[in-house]
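As you look at this complex, bear in mind that one protein chain is not there, while each of the others sits in place.
This part shows chain A:
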């Protein structure tokens, strides 16, 4: 009897499995084709081109390691990497901090029914939807040192000395970071907001019973609970920031000099201004390696198992 039931159940399971295991391939085929043609093939080609002397205009020549070593040994590379590191670190750190702070205040504001919470959230999100090129143009108008510059004219009205936002080589990087933080923070805000909402309220009740102060609740309940969300967010915004270049090309074009020429912009210039395809391919690989390396570093800090 029991065996009979077991057999029936087994047959049912088999039938169900047959039902839930139809051919997957046709469903995935369009996706595989698109990604294969436009991602896989180009990435392979990047690796191949890095071993040639190809230019955008002419022949590839034979295969050689010379391009690889020569490109990486260019004298401007350390400077470019330094600029990229400062830009990325400053942007990621500010966006994460700022995004978390706004999310905390928005959550508090919603709880206390403060006026304007939605307005603040929506304003930040609108900045996020602005296309990179337009964002660069907008900030260029703000930083302009002519009377219509939206920051200096306010400073002048307040009686402060105007600032050379884009022409002072020591300052320009911070101006670029500021414009990037303006455009990017909303993403971190949204992720942090969702993660805050997902924290079990019981934890706060327990903390309140234990008489925890507000800073104690922040550091001993909220932040530990946000740990994995913060790490995932940092991975995503680091990669976004490393790849940013449209907002810089229309704001400073990499200048003055090379003071804001990040790796992605430099790669773009090498390929599409100097027509050096092979050199650009080497730099592309460098970009890939850096983002992959950073993703692995962050991932190592993620809590293992749990709900992820």
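Keep this in mind: contacts are C-beta pairs under 8 Å (C-beta built on N, C-alpha and C of every residue); 3 or more make two chains touch, one makes a residue touch a chain; residues count from 1.
Following the convention adopted for this analysis, contacts and distances are computed from a predicted model.
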Protein that the absent chain corresponds to, by UniProt name, given "Acyl-CoA dehydrogenase-like protein", "hydrogenase (acceptor)", "Methane monooxygenase/ammonia monooxygenase subunit A" or "Carbohydrate ABC transporter permease": "Carbohydrate ABC transporter permease"
Among A:100, A:173 or A:229, residue touching the chain not depicted: A:229
Among A:154, A:218 or A:297, residue touching the chain not depicted: A:154
Options A:198, A:223 or A:297, residue touching the unrepresented chain: A:198
Residues of chain A (touch criterion as defined above) contacting the omitted chain: 19-22, 24, 26-28, 30-31, 34-35, 37-39, 41-43, 45-46, 49, 56, 101-102, 105, 108-109, 112, 114, 116-117, 119-120, 122-127, 129-134, 137-142, 144, 146-150, 153-154, 156-157, 182, 190-191, 193-195, 198, 214, 229, 232-233, 236, 239, 242-243, 245-246, 249-250, 264, 267-268, 271-272, 277, 280-281, 284, 287-288, 291-292, 295
